[in-house]
Structure formats: C-alpha cells, structure tokens
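To keep things clear, I will list the structure first and then write my remarks on it.
One protein chain omitted, others in place.
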Amino acid sequence: MLLTAFYIAVAAEAMTAALAAGRRNMDWFGVCLIACVTALGGGTMRDILLDHYPLVWVQNPYLLLLVCGSALATIPLARLVERLRWPFLLLDALGLVVFTVIGCNIGIEAGVHPIIVIVAGMVTGTAGGILRDVLCNDVPLIFQGELYATVSMVAGIIYYLGLIGGMPVDLMALVAIAAGFTLRVLALAFKWEMPKFVYDREMRK
Amino acid sequence: MLLTAFYIAVAAEAMTAALAAGRRNMDWFGVCLIACVTALGGGTMRDILLDHYPLVWVQNPYLLLLVCGSALATIPLARLVERLRWPFLLLDALGLVVFTVIGCNIGIEAGVHPIIVIVAGMVTGTAGGILRDVLCNDVPLIFQGELYATVSMVAGIIYYLGLIGGMPVDLMALVAIAAGFTLRVLALAFKWEMPKFVYDREMRK
Partner (left out) sequence: MLLTAFYIAVAAEAMTAALAAGRRNMDWFGVCLIACVTALGGGTMRDILLDHYPLVWVQNPYLLLLVCGSALATIPLARLVERLRWPFLLLDALGLVVFTVIGCNIGIEAGVHPIIVIVAGMVTGTAGGILRDVLCNDVPLIFQGELYATVSMVAGIIYYLGLIGGMPVDLMALVAIAAGFTLRVLALAFKWEMPKFVYDREMRK
C-alpha cells in the first residue's frame, strides 16, 4: 500500500513540477530535470545525509522513467492539470505524508537518534520542493508560511511515537498518513499559516 | 588521450566560468570558487550520487590548482578570451562530450543499470554548469532550449551501445566524442533548439 501511494505521489509531484518549469519557459530537458529533482530530490538528500546507498533511483532506475514520462505528459495536458487543481493539491498532500513515513522508516533502519528519524522524514517530504525552488530561482515557497514542513513533522512524530509504543507498523503508517493528510487539507481549506518573522532593518555584515 | 582532453576541457570550463563570475563583479575568491564548481562540480555530484569516493579532486588536488590558475589567468586576459569566442565554444563542446564519456566509464565501473550509466554521463557533463548558474543566481542556462544535455545523452548512448556491442573502448570513446562534438557544433551553427514548455497561468499551490 505504501509503495502504491509512493508511486502515485511521485507521479503527481513530477506533474506539478513540470508546470513550475513551464512557467519559467524551460525546455523539455529542463522540465524532466525539475521533475526528477522535485519528486526524487528529498529522498536523495536524505540518503546522502545518512550515507544510505545506493540511492532509491539508482537501484530502481525505472523511477526516472516514471518521473520523466509524467512530466512530459503534463506538457500537452497543462490546461487539464490546471483545472484539476484540487485533486493535485490532495495528491501533493498525500505525497508529503507518504514520503515522510518512508523517510522515517529509512531513519529507523539506519539506527539513528529519534530526532534524526523525524528529520529524515521531514527532509524526504520537503527537500524536493526546496530544491525545485532553488533551481527555478525562487525563495523557497515552503518558507512563506504554509503549514507544510509542520505537517511532515507532526506525521513523523505520530508515526514514531506509535512505533515506540509498540503499535504495529502498518497501522501506525495508516494513522500517521491519515492524520498528516487531514491536517494538511484543513490547513489548505482554512488557510492556516505558520507565524512569520518579519524583520526589515538592514544589518549587512 | 581522454586524460589530455580532460585537462584541456577543465581549464577551458574554468576560464568561461571566470568570465561568468566577472560579469557579476565577484572578487578573486569568488572567481576561483565559481571556476571549481563549474569545472569539477559535475564529476563531484556524480561521485556523491554513486557513492564513489574519494572524489577526483580530493585524490588529485593539483586539479584545484589548474582550475584556480586558469580562472585567475582569465582576469587580465578577459578581452582576449572574449575575442576567442569560437575556440572556447569548441573547447566547451569538447569538454561536454569528454566529461560525458568519463562519467559513463565511472558508472560502468560501479556496475549500475544502463539507464544510470547514461545519467552518470549526463550529470558529469552538465551539472557543473547548473551549479554555476545557481551560485550566480540565474535560472540555469541549460534549461533555456540549447541542445546541451541532449548532446550529452546522445554521446553517452552511442558510447554505451558500442561497448555492449563488443567494440573496443578506445574506439567507442573516439566515436562518441566525435559524434557528440559534431552534434553540438551543428546545433550551435544552425541554432537548433529543444522545444520549450511555455505555460503562463499561475497555479500556486
């Protein structure tokens, strides 16, 4: 189940990333690269930070084909994808929490400290979007107040606490994904935002 | 032969990177760092992704001196280098295909899937330029339509198919470099471009 959700989420991330690339008038290669970085960059960064090799897409290169195929298929379907805004926001929310749970699992396997387990989940869930924004030359969207990384952290903590408490892995994955997904959808619906730190003085070093 | 071409290409990449740094009024240290990232960043990224250590320039630190020396020598020679625009475009094209073949070799040695062999070649050939543009705060030039990554992919595929077909390594390296180089030069001469994905609706998540 987690694996199916993973593939769906990867394809959905690739498609929204392709739209971001299209808004910057990138060529087809740029579209594929932005899609790969967005959909697979979080897991790649987590594995590099934890020294966990081989990387997921090196071991399973068909993931690259799935990502590039989804991204290129988005080009003729851009108008359609845009009209499907809500389904894609839901798929993106699903991806965020599924990636988080998978990342926590890798952290647990690697035997790291609980704090790093949660961080591994958050990196997996959010780093792809940050890398996408850096390559597209934006200040990362994720820092602009949306409840996104917070959702990843909450889902990771629920999952990890459940496992420590002796709950079965499958159940806790389901619970964490459901809780995180609900929180993300509520945040979208009610426009919940993280408080911002607005500081307008210049203090250049 | 591949090694000589590699050193020439590294020096040429360092010199064009120095010009890019100069256009942003960077100091001498910035010039050296942009040159290192551009000339050695592709191989470094490939090695990190494939867990292939030690990195080329850690094992052979004189590469850093070659890169920084070439970059700093560009400063008094900037006008001259600019007039040598075509020679540098040719050296850059040579570098792209030489880096690609070297990257494919590393992938083959590491025993990865054929798709990843080609990706290793493409990362080696193109990631340095992408990192340079990120550090210079540009949307990467490589995504703007030029046949650049495509050339790297084609050269890598020719090289790998030849090796699978039992051709001698040296011959195939020569064939792939010649084919890729010709394709790149033709693309420059006739302004061949990748199709772009232009999408101007705002769909911010």
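Order of writing sets the chain letters: A and B. Residues in each chain are counted from 1.
By our rule, a residue touches a chain if its C-beta (ideal position, glycine included) is under 8 Å from a C-beta of that chain, and two chains touch if they have at least 3 such contacts.
Just so it is clear, the model here is predicted, and its values are computed rather than measured.
Only one of B:M1, B:L65, B:L161 or B:L186 touches the absent chain when the whole complex is considered: B:L65. The hidden chain makes contact, of the residues B:A120, B:C136 or B:A173, with B:C136.
For the options A:A5, A:V37 or A:I130, the residue in contact with the chain missing from this view is A:I130.
Not every partner is drawn; the one left out touches subunit B at residues 16, 18-19, 21-31, 33-34, 44, 48, 53-55, 58, 61-62, 64-65, 75, 78, 82, 85, 89, 92, 134-137, 141, 146. The set of subunit A residues touching the chain not shown comprises 48-51, 112-113, 115-116, 119, 130, 134, 137-140, 142-146, 148-150, 193-205.
Following the convention adopted for this analysis, only the chains that are shown with their structure count from here on.
Superposing the C-alpha atoms of subunit A onto those of subunit B requires a rotation of 120 degrees, given to the nearest 5.
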